[in-house]
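In what follows, a structure is listed as structure tokens, so that the remarks can point back to it.
So, subunit A:
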Amino acid sequence: MVLDARDITRALTRISHEILERNKGADDLVLLGIPSRGVPLAERIAERIASVEGYDVPVGSLDVTMYRDDLRMKPARALLPTKLPPGGIDGRTVVLVDDVLFSGRTIRAALDALNDIGRPRAVRLAVLVDRGHRELPIRADFVGKNLPTSLVERVKVTLAGVDDADAVTIFGEVAS
Partner candidate 1 sequence: MSTTYLIKNVRVLGGEPTDLLLRDGVIADLGGRAASASERIETIDATGLIALPGLVDLHTHLREPGREDAETVETGTRAAAMGGFTAVHAMANTEPVADTAGVVEQVWRLGREAGFCDVYPVGAVTVGLQGEKLAELGAMADSAARVRVFSDDGKCVSDAVLMRRALEYVKAFDGVIAQHAQEPRLTEGAQMNEGELSGKLGLTGWPAVAEEAIIARDCLLAAHVGSRLHVCHVSTAGSVEIVRDAKRKGWDVTAEACPHHLILTDELAATYDPIYKVNPPLRTAADVEALRAGLADGTIDIVATDHAPHPHEDKDCEWAAAAFGMLGLETALSIVQATMVDPGLLDWAGVAERMSFAPARIGRVADHGRPIEVGEPANVVLYDPAARRTVDPTESASLSRNTPYRGMELPGRVVATFLRGRPTVLDGALV
Partner candidate 2 sequence: MKRHLLSAGDLTRDDAELILSTAAELRELADRPIKKLPALRGRTVVNLFFEDSTRTRISFEAAAKRLSADVINFAAKGSSLSKGESLKDTALTLEAMGADAVVVRHGASGAPHLLANSGWVRSSVVNAGDGTHEHPTQALLDAFTMWRHLGESKPGGLEGRRIAIVGDVLHSRVARSNALLLNTLGAEVTLVAPPTLMPVGIESWPVQTSYDLDTVIPKADAVMMLRVQRERMQGGFFPTAREYSRRYGLDGRRMATLQDHTIVMHPGPMVRGMEITADVADSSRSVIVEQVTNGVAVRMAVLYLLLGGSEPAVGGEE
């Protein structure tokens, strides 16, 4: 285990503050979690922003399944929910939230998906873990923890509510 529950809480608090600083407040912010674990992360960030600013940032989810570049490489997958906040995303600053940033392909798909649902003023990216090995020119604006990994390793994020408890764990070749 490389991050425990308290590490994750601290990281999300820091990200929340960084988002507010960068955006100069919570106005016009929209948080879109990428299912499945990006969604509870986005909700937790929104809670922290609400406790700091006293303002409820709209939270939604953005499924990227149909935009993935490996769609045809596996049997057709079940879709995950896309829920846009009632105010939409046009003219807003959208912060995409995901658990792990790796090749960058998921975020590329997310940017394409966003393109089909509206025109944000700006798009930012927040991730709990950046494990490196990018295959596309994409970087995160807000990172909970940079985690240098080897390609044969696997990073697993569990979150209370979805899973048993909060944790980020690296599995080696043998464990996988």
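Candidate entries met the following condition: all candidates are chains of the complex that A comes from, given by their letters.
Methods note: a residue touches a chain if its C-beta (ideal position, glycine included) is under 8 Å from a C-beta of that chain, and two chains touch if they have at least 3 such contacts; residues count from 1.
Just so we're clear, the structure is a prediction, and the values are computed from it rather than from any experiment.
This complex places one of the candidates 1 or 2 in contact with subunit A: number 2. By the touch criterion given at the top, residues 63, 66-67, 71-82, 84, 112, 116-118 of subunit A touch candidate 2 in their complex.
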